[in-house]
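Complex shown without one protein chain; remaining protein chains in place.
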Amino acid sequence: MADTMELRDIEVWDGNMAAAQALRQVQVDVVAAYPITPSTPVVENYANFLANGYIDGEFVMVESEHAAMSGCIGASAAGGRVATATSAQGYALMVETLYQASGMRLPIILNVINRALASPLNVNGDHSDMYLGRDSGWIQFDAYNPQQAYDLNFVAFKVAEDHDVRLPVMVHQDGFMTSHTAQGVKTLSDEVAFNFVGEFQPMNDMLDLDHPVTHGVQTEEDWHFEHKARQHNDLMTKVFPKIQAAFDAYEALTGRKYNIVECYDMDDAEVAVVCMGTSVETAVEVAKEQRAKGIKAGVVGIRVIRPWPFEQIAQAFQGCKAIAALDRSSPNGAPGMLYNELAGTLYNAATRAVLTGYVYGLGGRDLTKSLLNQIYADLVANAAAGKPTTALQQLIGVRGPKLEFL
Amino acid sequence: MSEMKNIKNLKEFSTSADRFEGANLLCPGCAHSIIVREVLNATNDDLILSAATGCLEVCTAVYPYTSWDASWIHIGFENASTAIAGAEAMHKALKRKGRLKQERDPKFVAFGGDGATYDIGFQWLSGCFERGHNMMYVCLDNEVYANTGGQRSSSTPIGASATTSPAGRVSYGEKMNKKDMLAIMAAHGAPYVAQVAPNKWKDMIKKIQTGFAANGPVYINAMSACTTEWKFLPEDTIAISDMATDSLVFPLYEIIDGTKLNITYRPKTVVPVEEYLAAQGRFKHLFKDEYKYLIKEWQERVDAKWDYLQRREEASV
Partner (left out) sequence: MQKSGWSEFEIGAMLRSFEGATNNIAITHQEDRPYSKSNSFTASVADWRIVKPVFNKEYCIDCQFCWIYCPDISIISRDKKMIGIDMDHCKGCGICVEVCPTNPKSLLMFPEQQDEEAALSEWPAKEKKEN
């Protein structure tokens, strides 16, 4: 039996420690992992817990991220609680297995410490890896700080392992900006944390020796579409009610409230910024400063990236006149993921807000308050004109001649 | 560990209840299923199985049918080893935590073709062996990517015509010598490494049972004569297999604890390599005058390897 760790009500943890502690507290049965910056400390912290008697599950240090997820898939299909962590290049190496994990409906939890994708090589936080997995059939949560990285892990296990869901979940946090930034994190006791998630309930488990199962079959044109359709249907219809229920239960337990789409000062907002990760907190601060100047500024943070919260987004922008979509990943020849998703969501919605896009913060470049002030100035002009006054896409915070397109 | 299945002779073995089923989609005369049957029938223990993408996988789990009577998983081409290692780790964890549904210890077995083993899955396999999982990895070695239509792998021997190393006007086909997987796996310090052939069923069963009794990762290289890609008639699978073992092209031996080598089969009459080559369409072009030197080199290579194996055995290293 693993030892209980006595935690203070508030611990000073960075995002990596917050995630590692959550994995310890839910008593993961198998962690198969491979270290990569900036997610390495998740694995190191976990190894330390193991070395000091706080873990009685298996910890398998494999030889690559592809093997990490492969081992997680084998372990999860065998029938138990499974989690791992990765970033960027490791995530890219895992991509094949991400689809296999979700296609087999295995409730694996993957902490993704977001980092830019090479080339050029970069270890810092942007959302390239997060975007890479958006069609992989996983549920994706985004944490904006260490507290949320901690909390969302518990929600992730609860949702993923629900027999009506049985889908893997990624919990994203920004590399370094969240993963290596220590903040006060309100903790749960080991017992309370574990009980929130509960004992793992196996389903279609290979280790049920009296009920042999076959996982990972071949389907061609006569069956493949139906299986993919089933998975898509479940993502579209079954996941949000379970996430909402888990958020509600977590709020009842901790007082901390999470929403599928996080709205800040949006009730009467006329101009709004939409972003993810640590940028949300910066944007919220700037919006408050804009409000002090009489501008009805708001911020929307995407909490659940997949499934995409179509209805909640449409709801969030009622009354809004100008919206800026902030993408922290190079779209490489397109308008940008958030821009495209928002455009698709709002096209038939009641709102007729002007939508413009910004590409920012690649490779960990700071999103400064002055950049956000400029965005709000653009939005105010767009709202007044009732049409874009800038290019639809601007790259901001990059050196050299101004880059704008469309 | 549960009791080892007692198999004194073939009649006794034939009372086994197969856990691999017919109406799979493997070619008529495929040696893969003969090997799988011999491996699975070597034990009455519970089994947890995995397979790499390849002939065995695409022919035995085509929705809505499975040919497996034990739990089985396929993830991808390269990771059958890690898939079963993950399942083995979960068994260990649940056993420690007292959460196993049945208090039985299954055997964990992964199957992969030579493409999955020698090539694309090599790193995954090496990782599993370094970590020492309690698992058996069986390579169904037919020396070619048969599932995708006969491309060369790093197990394809010199002179074989494969679709990506075809024999042609200016080429005799595959140029590289076959990778020595047994030596590589033994070098991991694995408790048991062996080469087997389905035609030598008794040798096979003994080795599989030794493997199941070992503590740690076990590598079995199973020669799998491929009627489709080696180009011989389906009914000749066992005859070709006999030629392979009796010509010593596929010598049968085992390596214990990474070092001690034992030869387990010595043919009464050694068949010339030329006869083995002549029986297969993939070597047909070697019998042109300009390539006959290759047949001579083949024989020399086989003789040298046999000599080496005998010296290793004698020296007990």
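The chains carry the letters A and B, assigned in the order they are written, with residues numbered from 1 in each.
By definition in this document, a contact is a pair of C-beta atoms (placed from the backbone, for glycine too) under 8 Å apart; a residue touches a chain by one contact, two chains touch by 3 or more.
In this text, all values refer to a predicted model and were calculated from it rather than measured experimentally.
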Omitted chain's touching partners, listed by label: A, B
Touching residue (missing chain; options B:Thr53, B:Thr237, B:Thr264 or B:Gln299): B:Thr237
Option touching the unshown chain, where B:Tyr65, B:Phe122 or B:Tyr265 are the choices: B:Tyr65
Hidden partner interface residues of chain B, rising order: 10-34, 37-38, 43-46, 60-61, 63-70, 198-199, 201, 227, 233-239
Where the unshown chain meets chain A, residue by residue: 103-106, 166, 204, 209-217, 219, 222-223, 225-227, 229-231, 233-234
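One rule holds in what follows: only the chains that are shown with their structure count from here on.
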Intercentroid distance (Cα basis), chain B paired with chain A, Å: 43
Residues of chain B that touch chain A when the two form their complex: 46, 48, 50, 57-58, 61-64, 66, 68-76, 78-79, 82-94, 96-97, 99-102, 104, 106, 123-124, 126-127, 130-131
Sites on chain A touched by chain B in the complex: 29-30, 32, 56-58, 60-64, 66-67, 70-80, 82, 96-97, 100, 202, 205-210, 212-220, 223, 227
